[in-house]
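I'd like to ask some things about the structure below.
Other chains dropped; remaining ones untouched in position.
The chains carry the letters A and B, assigned in the order they are written, with residues numbered from 1 in each.
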Amino acid sequence: MLEARLSPTLLLKKIIEALKEIIAQGTLDCSDSGLQLQSMDNSHVSLVVLSLQSDCFVKYRCDRNVSLGLDLKSLAKVLKCANSDDTVTIKAIDKPDKIQLIFESDGKERTADYELKLLNLDQDHLGIPDTDYSCVVQLPSMEFARICRDMSMFSESLTIACSKQGIKFSANGDLGSANIQLSEGTKMDVTIEVKDPLTQTFAGRYLNTFTKATPLADRVKICLAPEVPLLVEYPIEDYGYIRYYLAPKVDDPDS
Amino acid sequence: MLEARLSPTLLLKKIIEALKEIIAQGTLDCSDSGLQLQSMDNSHVSLVVLSLQSDCFVKYRCDRNVSLGLDLKSLAKVLKCANSDDTVTIKAIDKPDKIQLIFESDGKERTADYELKLLNLDQDHLGIPDTDYSCVVQLPSMEFARICRDMSMFSESLTIACSKQGIKFSANGDLGSANIQLSEGTKMDVTIEVKDPLTQTFAGRYLNTFTKATPLADRVKICLAPEVPLLVEYPIEDYGYIRYYLAPKVDDPDS
């Protein structure tokens, strides 16, 4: 059986809010070491990986590996019913057909428990090779979210150019053109590690859905390398992360 | 003639906001002792009663009984035009075809007056028998509103079970099941008086419309007894109340 107790519930709310925008359903793999979820997004273009170590929980027990097929919108609805500072306990038996969530207020004057039906989902786990990235940029997650939003007004494509001088985001469209340049500095706290400068173009709408994870972390890490997918990582305190992978657009000589 | 002067306008705003969600039109009966409105909701399932004593008003004069047939959405529109801290004066002649509302700012630098046409409404007053309720629960009105909202995600029906241990709200549906349990205690300030434990099921959407009265009062009183309608009461300071009545669902052996 699985029993995982987390305080406060707010952290779980943020995780599910981040995931539910990009995947409708997903399988949460629970093992002795913690929770893991890997899924392609709804349109099978980008990949999202959640990893949460067992020490993130006040109490964590998982006797046997168990896979929970979750409808994320339903789970988000249940989490909306919890107070952010409630303690949440997630329970499932071995070979479960449902999951139980128990929310307790401080002092236990209010307890709420919910049972959600589980789904039977096919899943293929992709092996994600370790990559030695050419460019690693860390910046405030709010700033990244805003840039993705602003650029999407100009074009469906967002070009990221990374060099020792800084990181530049560009978009061109009918409205006109837009360039936003960030350089390393103390005020905005941008750090840029560049082995080889690189310019890649991405579908902006996926980047925009990645930024639903913004409330999870103050800072986001963007990693680029030639001919491999972009990695956008939001750390979950010291206990794990949500990672998003998105392949760059292939240069089309006609476009 | 009727002349009733109330300060601040905010109280009247809250009363009309609470009523307009549940009844489109209603007759306000004005007498020497105060104002009274009784009406079935738009779908003729639940009953709402407003009572406001004359001492709620800074000035109150009602020479003869007068009935004002009000379109509540129109009245709410007019009240939206008033500042919350304005003083409002309601005026009507005997046998009126319109009502006058005068809003004055502190210092009277701004005065606004509105005339609203009255409606000719049929009305049957129901006699509401005094009931000796088995269970009387008082809880924060915000908490009750939230429970009704949360439960309505799970099912159209909300079951309330009341015992000396506490009050439990339950809902079951396609999404899964939900139970929220409140016990007496100091933190949330729930009080529970139970002569006989009782479990009844109600149509959640009516409970949800009742909770539009939440801004009127910090606390709400829920009264239950076998085979009589639920009473949900929001006190209006020491001057009256809005009461909602809703019959429990009859047990259907097929459901």
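In the analysis below, contacts are C-beta pairs under 8 Å (C-beta built on N, C-alpha and C of every residue); 3 or more make two chains touch, one makes a residue touch a chain.
Note that this is a predicted model, so its numbers are computed, not measured.
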item	value
With 2 chains placed, the number the full structure-file assembly comprises	3
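The rule we apply is simple: only the chains that are shown with their structure count from here on.
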item	value
Distance between the centres, which are taken as Cα means, of subunit B and subunit A, whole angstrom	44
Subunit B-touching residues of subunit A, taken from the complex the two chains share	74, 77-78, 80-81, 98, 105-117
Interface residues, subunit B side, partner subunit A - complex	143, 150, 153, 175-185, 187-188, 190
